[in-house]
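All protein chains but one are shown in place.
Entry: chain A
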């Protein structure tokens, strides 16, 4: 307080000094004025000042500033030399706490805590927000109807007014139970029944009785409960254990675990093999498949994260180097092929095939009588023949050697062949063993002796491969024939697409001649195939030499063969009169005759030419946009340069491949039938995005010609049926099993949307 006073007095002093200077004469100096007058004085002074400043002379006069003097005066307080510092808190704190201050404080706090009121949002913005809220609300309410709407839309038929789905047909017993015997006859019958204690209605037991029959006894329930408890406990133990084990970080532990598992698997396998060899084989197959998967996925290559890190470490760390090497070895072992065993066999077969190129296969074909031209049938026959041959080969493998050979290449290969043969023999014996399931045992004994389980596993795998290959060998005998047939197919197709074959295979030309001497029906065939080349040359100029081959490759079916296939002529009981006497001569001379008759008109060439022309005509034309003389010299005898022409040639888009591309004897017109197209559907109906989807829905015919009466009625059933004389009321929530409240909500929203806006206005007004 005293300090304040001091400051005040100091200020006052300065003021007084000013006044003294300004108005030395006007006012007498009075220092002993009381505080209350001070204010009035000041205003008065100010007034005076302003008045004095009016007279322009000292308008710019600034208020003089005085400084508090350092000297201790009676008006001033100085903290100099006192040693105490003035703290702000001292200044702020009231000297004396009083209750009146708390109220002020409170008020102050209240003022402080109150934030400034934000500006209200723009009206449009508010409306938008309200609209959004209203939309969300109403859509949520409406979404309850989605299922109902969808159901009604997808319903086959809607019967309006909508009624609740009819309850299921009450069984006759229920109907009967509610029925009382009315007529005397009925009463009599029931009396009889009751007398004999016959059941009157079907459910012989009451529902309570049924339930009691179904229910379990107390002991049973207890046992069951105990069982369940135990199972639950066990499960939880197991889970806990698994969790614990999973957390173990020791590598050694895991390694041991792995090894243990491998051993376990091996033991299991052996047991399985003793008990159930078939299952063991299955297991082996599974193993093999796993190996194959690994082979495919390249898991054990050194491309993984771990492998890369090890590779870096390998330079310095011996252990890492070992690990890398192990990995590599494993990779090699897993990814090696297993076909080695069967390859040699195939080679052998290949050699066998090489032995007999003297006579082309087509000559040895089966003569198929009825289906002489059906390529499918041909292939079957061919494979059959092959099969027979291969099986024969398997029976006596020495046979190929015994066969007389004329090729030098063959002689060179004899030594190799012998070794191969031996191998073959060995494998055959092995196979026989495996068929008896003996072979697996000794191998396994050896396996179990092996110290390192890693090797054991690999051994096992190799064994599985072997076993499988061996076991399949028996099947292979059959399959190999098919395979050879398949392998030969392309070649055969190129040589002679439609082959004419015979079951016996003629090995050499001599045999062929022998066959010819037999004089059966086929003997006609052979010379024909022999002279076929000649015929071709004569008939089709474009079917010659190398281009001929190419052409043939394109045209899967050979026209020539197609048309001139000769099947044995018919043996009929009734032969036409005119022919009967000529019959024997006819057979021979017939071909000659037809040949003579149609030597001139080459039907095939004409047809091909016609077809080619038609195809060309139907192709879209290229558009040539070159302007002669543009950018270069033009005139008579000058043509625009090739580059220009190429540049301005608009190539027509190539259409889809023709249907008759591979059918040389057919020309199919691919022009669009616009008259029929006018009757076709041209616009996709709504939910369909692709025409195939729509086509599928209209493929079932809905005419009485194709359907039974009931099916027709169902197919042509109207989508909506209204009962005449009934009021069709709008659907209600109760109808579909909703509570009515949601509906009323919706109604509120729909009926008076203004109310909401009024509400909004209110809020915005606030």
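The rule we apply is simple: a residue touches a chain if its C-beta (ideal position, glycine included) is under 8 Å from a C-beta of that chain, and two chains touch if they have at least 3 such contacts; residues count from 1.
Everything that follows uses one rule, which is that contacts and distances are computed from a predicted model.
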(message) For the chain not present in this complex, what protein name does its UniProt entry give, out of "Cell cycle control protein", "Alkyl transferase", "Guanine nucleotide-binding protein subunit gamma" or "WD repeat-containing protein 46"?
(response) "WD repeat-containing protein 46"
(request) With the full complex in mind, choose from A:185, A:318, A:676 or A:727 the residue touching the hidden chain. (result) A:676
(request) Could you tell me which of A:653, A:687 or A:725 touches the chain that is not displayed? (result) A:687
(message) One chain is left out of this view; which of A:317, A:606, A:632 or A:734 touches it in the full complex?
(response) A:606
(request) Touching the hidden chain in the full complex, which residues of chain A are there? Just list them. (result) 154, 156, 171-173, 176, 202, 369-374, 488, 490-491, 494-495, 545-546, 553, 557, 559, 562-570, 572-579, 583, 586, 590, 594, 597-598, 601, 603-604, 606-607, 610-611, 659-660, 663, 665-669, 671-673, 675-684, 687-701, 704-711, 714-715
